[in-house]
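For this depiction, one protein chain was excluded, whereas all remaining protein chains were kept in their positions.
And now, chain A:
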Amino acid sequence: MADAEAAKPKSGGARQCSVCNQKRAALKRPKTLQQICRDCFYSAFEEEVHNVIVGNQLFKRGERIAIGASGGKDSTVLAYVLSELNRRHNYGLDLFLLSVDEGITGYRDDSLETVQRNKIQYGLPLKVVSYKELYGWTMDEIVKMIGLKNNCTFCGVFRRQALDRGAAMLQVDKLATGHNADDVAETVLLNILRGDIARLSRCTSIVTGEDGPIPRCIYSPNAYRGFAREFIKDLERIRPRAILDIIKSGENFRISASTKMPEQGTCERCGYISSQKWCKACVLLEGLNQGLPKLGIGRTRGLNNDHKMDATQTSGSKPCGTLDF
């Protein structure tokens, strides 16, 4: 960014940092409305992340932790802050970078380069898993077959599993993902709009939660999610704390004990966690391989129903986790 002119204060507008009272404020924190300088923001941010890690006992000494790294800003910040805090507070963690190559021409090239830089900068080992090696299909090939409609379903489902499978290959205990406050608030709203009680109740929990990193890619210029994102950014402009307040609301939802939740089991085919007989990725993959790519898309639970395989398992549980955008 602009380093040459960085130090030059704006005449008239040079306000001091409300924390150190020494340096020029560089931003207004939406959370506190404090005007704060760059260094004080960094230390406040790092301190807050440390408190969340300690307060929620996220890690144990000696654990192996994979950091889901897309090369974007959020995961780059996550890689920096975890490696910095691990060193500073001596967590005793073994950290790894884990990236997914979806196989979208021109999309990941830049960001995988960024991940390579992260690897060198923070001295963390890097593992890249590709859709091609995991599923036998690149996203480019999937799009060629199914077109631009519904491809986000494939990408989102496959990515989440790809991270988990990569984590298994690295033999890590936990996977850390860089979801920011906007992401979580957006997901809370979406789950309310979709009436997805099961996801609403777990989407704000700090550990686990099966919604993967937000798929946003060249194949999806204006996905449903985009509207929720724009809405919360509009809200933020009116009331900067709105985003954190939505997350707070999501955390405070109490789901009545009589609501039937889908039971979590494992996929009979690949062993991955699934509330159905077959996990979503296996259903989608089966469709692709049979040349019936619409299987598993939309509200009919295609393959599972057709083969009468899930009759016992799903009876009585609410259909949840529809992935149609």
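By definition in this document, a residue touches a chain if its C-beta (ideal position, glycine included) is under 8 Å from a C-beta of that chain, and two chains touch if they have at least 3 such contacts; residues count from 1.
What we mean here is this: contacts and distances are computed from a predicted model.
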item: Options "WD repeat domain 54", "Exosome complex component RRP46", "Geranylgeranyl transferase type-2 subunit alpha" or "Ubiquitin-related modifier 1 homolog": UniProt name of the undisplayed chain; value: "Ubiquitin-related modifier 1 homolog"
item: Sole residue of A:E48, A:E133 or A:D234 that reaches the chain not shown, by the stated touch rule; value: A:D234
item: Contact residue for the chain not shown (choose from A:E102, A:D164 or A:D182); value: A:D182
item: Touching residues on chain A - with respect to the absent chain; value: 1-2, 4-6, 8-13, 15, 24-28, 35, 38, 70, 72-75, 178-180, 182-183, 213-214, 216-217, 226, 229-230, 233-234, 236-237
